[in-house]
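So that we are looking at the same thing, I have put the structure below in C-alpha cells.
Every protein chain but one is kept in place in this view of the complex.
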Amino acid sequence: MAELDDLTQRLRAFATARDWEQFHTPKNLAMALVAEAAEVVEHFQWLTAAESQALDAGKRAEVALELADVLLYLVMLADRLDVDLGEAARRKMVLNERRFPTLTRG
Amino acid sequence: MAELDDLTQRLRAFATARDWEQFHTPKNLAMALVAEAAEVVEHFQWLTAAESQALDAGKRAEVALELADVLLYLVMLADRLDVDLGEAARRKMVLNERRFPTLTRG
Amino acid sequence: MAELDDLTQRLRAFATARDWEQFHTPKNLAMALVAEAAEVVEHFQWLTAAESQALDAGKRAEVALELADVLLYLVMLADRLDVDLGEAARRKMVLNERRFPTLTRG
Partner (left out) sequence: MAELDDLTQRLRAFATARDWEQFHTPKNLAMALVAEAAEVVEHFQWLTAAESQALDAGKRAEVALELADVLLYLVMLADRLDVDLGEAARRKMVLNERRFPTLTRG
C-alpha cells in the first residue's frame, strides 16, 4: 500500500478510537496545520542560513518530529476533503515543471 | 520506491535543474512551508465548520493544489535536513498512541 | 484618543456598515491574522538577511500594507475578545524586562 494511504488509514483509526472525528473539520485541521508549520519556523527564526543547515543531532530529532506533525495534519486534512494528496503533489510537480522551464543551451 | 522518497528525488532534480538549491536553506524552506500552510488557512477562514466540509468541486481542486504545495516544501525541508519524513511520521504516530491511550471498557 | 482605540472604533464601524460582524468570530479572526502574518513572511522567504534589510521603496510600500493588515486583524481580534491590546503589550514588556534582565557591570 502506498505510504500516504497507509498513514491515512492509521490516522483514521486513531481518531475513531478516540472519538476525535468531531473535532477534525477541515477548518480546524487547517488551523492545526499552520500551527504545526509555525512550530517548525520557531526552530529556525533566530538562526543564520548557515546555522539552519548545521543543526546538532538533538535539535534535528526535535525538528523531525515537528515535520512529522505537519505531515500528519496534512494527511488528515486531505482525507477529510477526499483529496488524494500524493496524486495532487505529482500533479503540482508537473505544473511547476511547465511553469518554470529549464534553459537548454545548444 | 516509497512515495515520499520518489517525491524527494523529483524535487531534488527539479531544484538542481534550475540552480535553486542555493535558495533552499532549511530556514528559507521553513518560511515557504508556513506561507503555504497559511494559504490553506485562507480558503477556510470565513467558512463555518459545516461549509468547510462541503467545498464545491472547483474550490476542492484549488485546495488540493495548496495541500500539494505544503507537501512539496515539507519533503524538500526534510531532505535538506536529512530527515526521513515517512519514518518520523510513523515514529510520531507511535508516540501519539502512547500519549493518548484509548479507554477500554470491560 | 489613544491610537489603538481609534483604530478599534474605525474597524468596528467598518464591519457594522458592511454587516460583517457575523464573520468576525475570534476563531475566524485568528485565522485571518495568521494568514496576513504569512503574507509578510512570503516577502522575505527567499531573501538573505542582508537583502531583507535593504528593500527597495516599492517593496517596502507593499510590505507596509501587509503589516497594516496584520495590525487591523489584531485590533479586531482584541476588540472581539474585549482585550485592551495596548495595555497587554505594556504588561508583556514588563514581563519581558523581568524575564531577561540586563547585565550590569561594576
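Lettered A, B and C in written order, each chain numbered from 1.
In the analysis below, a contact is a pair of C-beta atoms (placed from the backbone, for glycine too) under 8 Å apart; a residue touches a chain by one contact, two chains touch by 3 or more.
What you see is a predicted model, and the numbers here were worked out from it, not measured in a lab.
Student: Taking the full complex into account, what residues of subunit C touch the chain not shown?
Tutor: Those residues of subunit C that touch the unshown chain are 2-4, 7, 10-11, 14, 17-18, 25-28, 30-31, 33-34, 36-38, 40-41, 43-44, 47-49, 52-53, 55, 60, 63-65, 67-72, 74-75, 77-78, 80-86, 88-93, 95-97, 100, 102.
Student: Go through subunit A and note every residue touching the omitted chain.
Tutor: Subunit A touches the missing chain through residues 23, 28, 31-32, 34-35, 37-39, 41-42, 44-46.
Student: Provide the residue numbers of subunit B that touch the chain removed from this figure.
Tutor: These residues touch the chain not displayed: 30-31, 34, 38, 48-49.
Going forward, only the chains that are shown with their structure count from here on.
Student: So what's the Cα centroid distance for subunit A and subunit B, whole Å?
Tutor: Each chain's C-alpha centroid was found; their separation is 2 Å.
Student: If I count partner chains per residue in subunit C, which residues reach a count of at least 2?
Tutor: Only 31, 34, 38 qualify.
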